[in-house]
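Note that this complex is displayed minus one protein chain, with the remaining chains in position.
Which chain is which? They are A and B, in the order written, and residues in each are numbered from 1.
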Amino acid sequence: MFEKALTGSKKYWAWIIFLLAVIAVGFFSYLKQYSYGLGLTGMSRDVSWGLYIAQFTFLVGVAASAVMLVTPYYLHDFKKFGKMVILGEFLAIAAVIMCILFIFVDVGQPMRILNVLLYPQLHSVMFYDMCVLVGYLTINLVVGWTTIGAERKGIPSPKWVKPIIYLSIPWAFSIHTVTAFLYAGLPGRPFWMTAIMAARFLASAFAAGPSLLILLALVVRKVSKFDPDPGVGAIQSLVKIIRYAMIANVFFYICEVFTAFYSSVPEDMDAFKYVFVGLDGHTSLVPFMWTATILAFVGIALLIFPTRRNKILLPIALLSIFLANWIDKGIVLIIAGFVPNSFGRVTEYFPTSNEVSIVVAIYAIGALIITLLYKIAISVREQNQN
Amino acid sequence: MYKGGKIIVSLIIFIGIFTIPFFYNMGKANAGPDINLNSPVIQQLADKQCVEPTEFMRANHMQILSQWREEVVRNGQSVYVNSQGKSFEISLQNTCLKCHTTEAEKAAKTGGTSNSAVNASPQFCASCHVYTAVNPNCWDCHFEPKGAMK
Partner (left out) sequence: MSINRRQFLRRAGIVTALGLGGSFVITGFRGKKVDAASEYVSSKKGLVAKHWAMVVDMSKFKTEADFKRVIEACDKIHNIPDIGNPKDEIKWIWKEDFEHAFAGGENEYLTEHVKESPFLVMCNHCENPACVKACPTGATFKREDGIVAMDFHRCIGCRFCMGACPFGARSFNYRDPRPFINEVNPDFPTRTIGVVEKCNFCVERLADGLIPACVEKSNGGLIFGDLGDLNSEVRKIISTQFTIRRKTEFGTQPSVYYLVGGGKNV
């Protein structure tokens, strides 16, 4: 079935070559970083996690969002999602692989990374994170490949796939909960130590992931003869889920802001001050935070009103929601967690160009995986349609 | 077999290319590693034996080093009592390299980097490890013998 990814139009190959070029540039940047050390990034003694871990955090959410298609379709027999589920599972595979890559490039001694499995520490959240991520990748690979393979042969999926699909539902929740626990259990970081961190993660994931998925589905509709939503309202159903997930996400954020500022506890307020108005004259994250806030409200509004059915405004709404969540989780959350540092001082973080090129390259790898997997899915569907 | 002729011919060519190193070296007398066990410190020893008997060390020095590392760093046990009851301080720099080093190395400089590709192992270690092309990364952190200064 993989051979289906190896045939395509000129535009398909041009896109693949473009992605490979971006990946090559990032690969060389990584070699530089591997020999010089992580000092080639913007990370410092005070801000010890930066863009890499932030992207990992965001992408775990995108990976988990496949559950928003799987649960209605498999658990509740919501047939409308039938044609889209495979796109969700393949997106999850690409997202988890990107997560693993981001961790790999962030770690100081990547060649020792198997130590996490060789010397497991049952008290460490990060150990469980590795386990659940690898497990989720395995589940989605097995389920995705088997279901599309069965479809290609024109037969129903084998029975043993069903329990694995049911397993993927709590497992998706677990990957993002465990990732949230990485942050929520650290005593010295008041910006992160909140009971609703996992809830916030899940809400933002279920808004951002399906938004990206619908945008990808619209692209699939445009570039192929396969329509993931042939007038059955799958996209609008997913829009409902996104709308309420995003409203929940914004509500949770307002809860956080209230708790911090009404209680007026200085440590709890400091990081929020840093991201919204600046702290001690340091304001580098302020424009990002406000952009995210505005985009979030714009996105929600566009999805509440009939604009959600508009062919142009729907993608804009979804892009707004995706970007709002990307800025919040992929830029602000991690960096602001270290501000102020344990001594009450502000050290700002600015990514370097080498670091950014590695980030872009890993996203390109994700895009490449999605392209290849979607091409396979589309080819199978197009073939069956004839 | 579909296209069987081409496949079998390509396989034979591939195996041929793959085994060139073996054929190239066939029949040639290839010297083994040149290990120098006659450092000045060893010559002055009454009982010329390493931490364990030579044959044992040859086969198992990697395991001994791993166990030593585990015991001294993680379990706080810094003395090794060998199979004959003799005690040794567990230290790569202060025990192993006390014997297995030469005067020349003692005066040599440590590389100014922790890149073990640049920081060569002391001659004793290098004599085998270069031959076998197995590069231990001990020298990223651990120093060669006393007296070696930047």
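Here is the rule we use: contacts are C-beta pairs under 8 Å (C-beta built on N, C-alpha and C of every residue); 3 or more make two chains touch, one makes a residue touch a chain.
All figures in this text were calculated on a predicted structure; none of them were measured in a lab.
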{"item": "Option from A:113, A:142, A:215 or A:255 whose C-beta touches the chain left out", "value": "A:113"}
{"item": "Hidden-chain contact residue, picked from the options A:61, A:210 or A:337", "value": "A:337"}
{"item": "Touch with the omitted chain, as defined above, among A:98, A:132 or A:182", "value": "A:182"}
{"item": "For subunit A, the residues touching the chain missing from this view", "value": "36-39, 43-46, 48-49, 103, 106-110, 112-113, 115-116, 118-119, 121, 123-127, 130, 182, 185-189, 266-267, 337-338, 340-345, 347"}
{"item": "Sites on subunit B contacted by the missing partner chain, in the whole complex", "value": "1, 52, 56, 60, 63-64, 67, 69, 71, 73-83, 89-90, 93-94, 110-115, 137, 140-150"}
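We take it that only the chains that are shown with their structure count from here on.
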{"item": "Centre-of-Cα separation between subunit B and subunit A, whole angstrom", "value": "45"}
